[in-house]
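Removed from the display is one protein chain of the complex; every other protein chain stays in position.
For reference, chains read A and B in written order, and residue numbers begin at 1 within each chain.
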Amino acid sequence: MMGELPYLAVVALIGIGLYITLFKKNLIKLAMGITLIESGVNLFLISLAFRAGDEMAAPVFTLQLLGDKTYSLPTPHALTLTSIVIGVATTALLLAFIMQVHRKHGITTTEDLRRLKG
Amino acid sequence: MKAMSPIVRTMTGLLFAPIFLFGAYIILHGHLTPGGGFQGGAIIATGMALFLVAFGSERWRKKLLSILESTGLMAFVSIGFLGIVGGLFLYNFLAGTGSPIFGQEIAGMAGYAHPNSAPLLSSGTVALLNMFVGLEVVSGLTLIVVTLGLFAFSGKEDD
Partner (left out) sequence: MSFYDSFIETAPALLVAIPLLVAFMTPIMSKISSSLRKVWNILGILIVSAVMLVLGFEVLSGGGAVSSVYVFGGREGSLFPLAGGNIARISFYVDGMSAFMGLLMTVVAFGSLIYSLSFMKRYTGLDKYYTLLFLMLAANLGMVFTGDLFNLFVWFEISSVAICALTAFRTERGESFEGAIKYLVYSTIAGLVLLFAIGILYGQYGHLNIVYLSKAIGGHSEMLVMDKLVLGILVTVFALKAGSVPMHMATPDAYSEAPAPITAMMVTASQAGLYALFRSVFTLYGANIQITQATVHTAGWVVVILGILAMFVGVTMALVQKDIKRLMAYHAISQTGYMLLGVGVGMAVYNTPEFLEFGRVAMSGGIFHIFNHALYKGLLFLTAGAIIYKAGTRDLNKMGGLGREMWLTAIFFVIGALAISGVPPMNGFSSKLLIYESVFKFNPIIGAIAMLVSLLTLASFVKVFYSAFMGPRNKEMKRGEVPTTMLLGMALLGSVILVFSLLPGLVVRTLVDPAVNALTGIEGTTGTSLTLFTGEGSWNAIVLLGAFAVALVVGLLIRSMGHKGTTPKGEGAKPYLFGNPTEVDGKPLTVTGSNLYWGFTKALSRYYRPTEGAHSGLLNEYIFYLIASMVIVMAVMVFL
């Protein structure tokens, strides 16, 4: 049961994020929703890294000296790190755009962001 | 954006050194312990953000930051190109050569107390790449924070 807890958190994070992106019209909230989905996906990747077992796959034995064979795969950590970096870039870009439309045109919600349509 | 009260400024000055030291440690030990260029760079950039909040955003030299950022990236790609000397792009041409720049050989894991420990000067180009990534991330993230800060608080356009 304890092993599944992170996955429940993943579902909760992605679910809340999707709810925000679907129903909240404030642009900053939209950006927050995307960040929440991103955290959920990152948590999912990190949770995948913890395996029990003896397969030797370039593991990082965090608790080996204590006799615990649980190990952590390094690859998902590298993946998560990369996706965090990408997330920083996209979030910064998105926030910069939102600030620009707010400053130049006073737009704060998706309702007002509708000049391109049809 | 104006500077904050003297209390905040003094505390920032005191805190900045440990933050910087910790970030530098994470960068320099990236090939041995969890961490690396991005993590350490992000830590130092938090310190920079603290500076920005405490001292205001008037005297930041964005040109210098963007040059540092380009330098970090360029050095990264250049090390990749140097790898062609060893045969392939990004080839680790320094590892195990015994050169003083991160070239120390790792003589098996037997002599070390902890399974993940190794000499600091091992790993070849990985440590160098970490450093340049660290430089890039520090300047890049600081640039982002400074630009957004300038823009949000003083309404100054990008120059």
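Definition applied: contacts are C-beta pairs under 8 Å (C-beta built on N, C-alpha and C of every residue); 3 or more make two chains touch, one makes a residue touch a chain.
Worth saying up front: this structure is predicted, and the values here are computed from it rather than measured.
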Self-check item: Omitted chain - touching chains that are shown
Solution: A, B
Practice problem: Tell me where the left-out chain touches subunit A, residue by residue. | Solution: 14, 18, 21-25, 27, 30, 34, 37-38, 41, 44-45, 48, 55-58, 73-76, 79, 82-83, 86, 89-90, 93-94, 97-98, 100-101, 104-105, 110-111, 113-118
Quiz prompt | For subunit B, the residues touching the chain missing from this view | solution = 63, 66-67, 70-71, 73-74, 77-78, 80-81, 83-84, 87-92, 158
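Keep in mind that, in the parts below, only the chains that are shown with their structure count from here on.
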Self-check item: Intercentroid distance (Cα basis), subunit B paired with subunit A, Å
Solution: 23
Self-check item: Sites on subunit A touched by subunit B in the complex
Solution: 60-61, 64-65, 77, 81, 84-85, 88, 92, 95-96, 99, 103
Quiz prompt | Residue numbers on subunit B that touch subunit A, as the complex places them | solution = 34, 36, 38-39, 114-116, 141, 144, 147-148, 151-152, 155
